[in-house]
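Below is one structure. I have some questions about it.
In this view, the complex is presented without one of its protein chains, the others remaining in place.
Should a chain be cited, it is by its letter among A, B, C and D, assigned in written order, with residues numbered from 1 in that chain.
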Amino acid sequence: MMVWLILLPLLWASFAFLLGPGRGTWLAMAGLFAQLWLAFALASEIVAGGAVIHAIGGWGAPLGIDLVADGLSAAMLLLTQCIALPLAVYAHAYFKRDDPAVTYFWPLVGFLLAGLNALFLSADLFNIYVTLELLGLAAVGLVAAGGGAQQIAAALRYLFATLVGSGAYLLGVALIYGAYGTVSIHTLTPLITAEAPDLVWIAGGLMMVGLMLKTALFPFHFWLPPAHGGAPAPVSALLSAVVVKASFYLILRLWIGPFSSLTDAAGLVVWLPALLGALAIFWGSYQAIRAERLKMLIAYSTVAQLGYLFLIFPLLASAGALQAGIMQAFAHGLAKAAMFMAAGTLIKATGQDLVAGLAGVAERMPVTLFAFGLAGITLMGLPPSSGFLAKWQLIELALSQQYWVIAFVVLVGGLLAAVYVFRVLRQAFLLAPANSVVTPVPRTLEWTAFVLAAASVLLGLRGVELMQLVGVT
Amino acid sequence: MSLEFVFDLLLALAIIWSAWRSLSASRLDLAIVMFIVFGLLMALAWARLSASDIGLAEAAIGAGLTGALLLDAYGALKRREA
Amino acid sequence: MNFNELLPLAVLASSLIPGLLIFALPESWVRLRTALNLFGALVKLALVLLLIVGVQAGESYGVHFAVLPGLDLAFKADALGLLFITLSAVLWLFTTLYAIGYLEGAPRRSRFFGFFSLCVTATMGIAMAANLFTFFVFYELLTLATFPLVVHRGTAASMRGGTTYLVYTLLGGAVLLTGIIWLHHLLGHTDFAHAGIASALGSAYDFQLQMIFLLLMIGVGVKAAIVPLHGWLPQAMVAPAPVSALLHAVAVVKAGAFGIVRIVYEVYGIEFAQSLDLLLPLALFAALTIVWGSFRALFQDDLKKRLAFSTVSQVSYIVLGVALFGPIGTVGGLVHLVHQGIMKITLFFCAGNYAETLGIHKVSEMNGAGRRMPLTSIAFTIGALGMMGAPLTAGAVSKAWLMDGASAAGMDWAIWVLWTSSLLNAAYFLPILWRLWFKSVPKVWPGEHIAARGWRETAWLLLLPPVVTAAMTLAAGTLSNNQMSPLSWAKLIAEREYLHETIIRTP
Amino acid sequence: MSAGLLFASVGVILFALGVAGVLLLGHLLRRILAFNVMGSGAFLVLVGLAQRNGIADPVPQAMVLTGIVVAVAATALALALVRRLYVLTGKIELPQDDEG
Partner (left out) sequence: MKRLLVVLGAACFVVLLIGAMLDLAPASIALHAAVSANLPSSGVEHPVTAVLLNFRGYDTLLEIAVLLLALIVILAIGIDSTTDVRPAASPVLQALARLAAPLMIVVAVYLLWVGAFRPGGAFQAGAVLAAAAVLLHLAELLPGWQSPGLRLRLGLAGGFLIFLAVAAGLLFQGALLEYPPEQAGWMILLIESGLTVSLGLILAGLFLLLSRDDGDRS
């Protein structure tokens, strides 16, 4: 079942390519629908029967490559497919037929999703490298597709960041293979002990740094705002919501998996990701508060929100930190996708993308503004939303381990988020200037964003199943 | 110190030198040519590591195709400037 | 899911569903919107009546859902909650009627009534929350739902007011959340229970519990507008009159005061709170707020601002009653929760009427308005007298119980506080009454929008709500011994809290 | 020192050289060269370190073959972007700051 989550997008992406420029929408929709169903089926199978292993080629690790779906992977797969389908519907309505960005949009999205799904399922460090490249190049392509100079420049910046990131990761993998003769995560886990040679420490550091660069963790965030802020809205949504989470997932997977003995023995080093995360929250929020363009504001908000994900690392010793991280990933994924989609609609309707130009949209486009507001609630971590549950879990974990500073960062981060979210809402609630024009937009654009935003809030009323899923190892 | 090792050592130095030159050469065309040389030296290194498959691929793809792509791009840039 | 579990949810749904439907309605569908509004309000009232009857018969209503492992969204309808629910449900009906009249023909009404209904839903959630987590969820929801109402006019001034409101409430929310999570971490749950839950921890935790109490009080104190956290309330006066009524009487400040009651009685337990020395500081802050609010009200020429500072002062009567260690003070505080709501909403309705009908916004413009708008002015007079604690009004009942409570608790200074406040109340309300009734009618009103037709001095939807609530003020004052009166409910609750004492107040 | 270890060390140097190049070089074509040097370095480490005892190991060799193809794909993509940027702006460098 999980294999199809990889094969299906590859298949529909190739066939969409065969069909030719601009074609393949319905193929993609059908594929995405099937993927969504598969992801749910996989999740329920895992909750019922535990993690699933698929030995490709029948060889089994370490000679062959294993695919493993445990709770963590299944949750990420679920998040990805849940966002992808509404986003595809949105994208179909968003792009005009002759938009240059749409020529090979569907094949690129297909390969991107295949890369994501393959990454979440892979239990082989080198195979993960290949999935990272598949993912990275597809993402760069989507940013660049059909764009002007600014978009191309952003794509190049992104490309170099992602290539250097995966280069560092690959060198880490090379060192690991040299040290142990295998790249299978499950074979490695018992082999890597706290007494591991220095080489392995260096390898771990390289892989982590490479992945942090890909996750755009402060201070490696420089490439993200232009890329996410400059790409077409559906692309920004996809990138901000899931693509950056993929490398975060890997960091987490390695941290609690093969490198767990190292991280246990690392002492204060475990605070490094959290420290960078805290700085990301402050810096990203500060830039979002200052940003003049709406999509830049949202992109910087991604920088900030990614910071929360890294606050869990010092807390991983106690049960529940993983759950908090995944809840935050879901909250941000759903909300940020919705927010970028809503922003895209607003920009399309008002014909400009300045925050200051939004006066009156509350009256003219209530559904979109509602979507934005609901997504904002999740990002601020106000109840009842999944973002709130994530914050609750983080703060409680921080208190239970006496890490007051983390609780403080989380709270302040939420307030800072309120500043930039309400900056937009305030503007939207102002009376429209007399000369403002709002072009009508397709309803699909408004409602797909709304659905995702509502999902991000409603998840805050029922997180039990998700938490149960994440707990399956 | 065996003869083979001396050869390896010289090859290693040549690789590092060509890589350095391909990054530091002030003229871009020279840098690209140095990069192709680097690729061919790498192919030799692969052969020394009894990895002829990679050697073949490196020569054909790494040095050949990449080099051709770079030279073509360089040519296009030059022509546009002119 | 049985009936007793379903009923609290139905109470929530009776405003949530109409609210969501109203959002979806086109602006021009006035009749359907009005019908939905009133239908929701009436259904809610009926459901609340069912609850009251049930609770008096000893039934218990509650339901809970797991949100996260070990974290429940839990509701219960107990006597204390019902006191607040009933107040809100009744006043919501009248505020809705009033708002329909007030906003007739105004733009953006779908949005307004949608958020209006969400506000009441949030208030119901606060009243029926069975643990601090649920309380917090609805407490923040209330903030979010009121923001669009405060900035409804969409002007720069309303944005300033709205922003101040948000800054205060969101900061307060963050502090409250910290306290709640801390407590949850110590106890493993935050369920409300008679006589509290915090005492289950050993004495080693006393200091932590004191800190948590401070955090919780700051958190709810913002909405309850306790000095020095009251700054948002006068600013929020930019909102339309029905919203002010909602903020001051039905929902927001009440939610804060109610939160204090819940926390003191059902999280800490009054006796345990006393043993931790938490009540005296709380009483002192309440006293400070009472005097400071009244004092500031003296100098406000803007009518709504004067009323706003009056609210600051009056809501702390509730807090003071709670903080007076003893059943009589409790009764006084709880009964004032209801009485203040009825009286203050009357005053805001009237202020809205003056503004809508004659364009009067300032105290100095009110000369002779009593003759032009006698019914409104009578209602205003009753409300104002009630605020001063004049006999036969609801205010008199509250004040009498509060003063007795103070002397019973041995806190005689509180009596002086109450007297001072009454004098100040008189000092800022009597001049208004003087102007209303005894000054001559000006040649032109500042801006007359609605002409008088016969006895109807203004639109009847604007007139009916204040008249009814004024009548209720008198009824609560004169019929306080009736079995269904707010006072009787307050006694019932206090008896459950102080299990070992019978409550007899000697007049 | 075996040939494997020697070339692995060369790989480390190439990797460092490549990363430094990507960080320091402004001209985009040069950066692409640097990226390729970096990649070659990682490949050498992968095979060289695994074969430090002198025994050929087909597994890392196959990985490197995969890696070379991925690298050429990335290089072609980067070149396409650079050429597009040049067509649009006439520059072969990234603008200093997109938006603060």
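One rule holds for everything that comes next: a residue touches a chain if its C-beta (ideal position, glycine included) is under 8 Å from a C-beta of that chain, and two chains touch if they have at least 3 such contacts.
Keep in mind that what you see is a predicted model, and the values were worked out from it rather than measured.
Looking at the complete complex, one finds that the omitted chain is in touch with A, B, D. For the options A:Leu137, A:Ala153 or A:Ala349, the residue in contact with the chain missing from this view is A:Leu137.
From the set B:Ala14, B:Leu44 or B:Ala76, the residue in touch with the chain omitted from the display is B:Ala76, counting the whole complex. Contact with the chain that does not appear here is found for just one residue of A:Ala30, A:Leu63 or A:Ala317, A:Leu63. Within chain D, the residues in touch with the undisplayed chain are 5, 8-9, 12-13, 16-17, 19-20, 23-24, 49-50, 52-53, 55-59, 61-63, 65-66, 69-70, 72-74, 76-77, 79-81, 83-84, 87.
Residues of chain A in contact with the chain left out of this view: 3, 7, 10-11, 14, 17-18, 20-21, 54-59, 62-65, 67, 100-101, 103-105, 107-108, 111, 114-115, 118, 126-127, 130-131, 133-134, 137-138, 140-141, 144-146, 152, 175, 177-182, 187, 191, 197-199, 202.
Contact between chain B and the absent chain runs through residues 51-53, 55-57, 60-61, 64-65, 68-69, 72-73, 75-76, 79-80.
In the analysis below, only the chains that are shown with their structure count from here on.
With each centre defined as the average position of its C-alpha atoms, the distance from chain A to chain D rounds to 26 Å. Note: centroid distance chain B to chain D, computed from Cα atoms, is 12 Å.
In whole angstrom, the spacing between the mean C-alpha positions of chain A and chain C is 43. In chain D, the residues touching two or more other chains are 18, 43, 82. Taken residue by residue, chain C touches two or more other chains at no position, since every residue touches fewer. For chain B in complex with chain D, the residues that touch the partner chain are 4-5, 8-9, 12, 15-16, 19-20, 22-23, 28, 31-32, 35, 38, 42, 45-46, 48-51, 53-54, 57-58, 61-62, 65-66, 69-70, 73-74, 76-77, 80. Interface of chain A with chain D (complex): residues 126, 129-130, 133, 137, 140-141, 144, 148-150, 152-157, 159-160, 163-164, 167-168, 170-171, 173-175, 177-178, 181, 225-226, 229-230, 287, 291, 293, 296. Across the interface of their complex, chain B is touched by residues 1, 3-4, 6-7, 9-10, 13-14, 17-18, 21, 25, 27, 29-30, 32-34, 36-37, 40, 43-44, 47-48, 51, 56, 61-62, 64-65, 68-69, 71-72, 75-76, 79, 82-83, 86-87, 92 of chain D.
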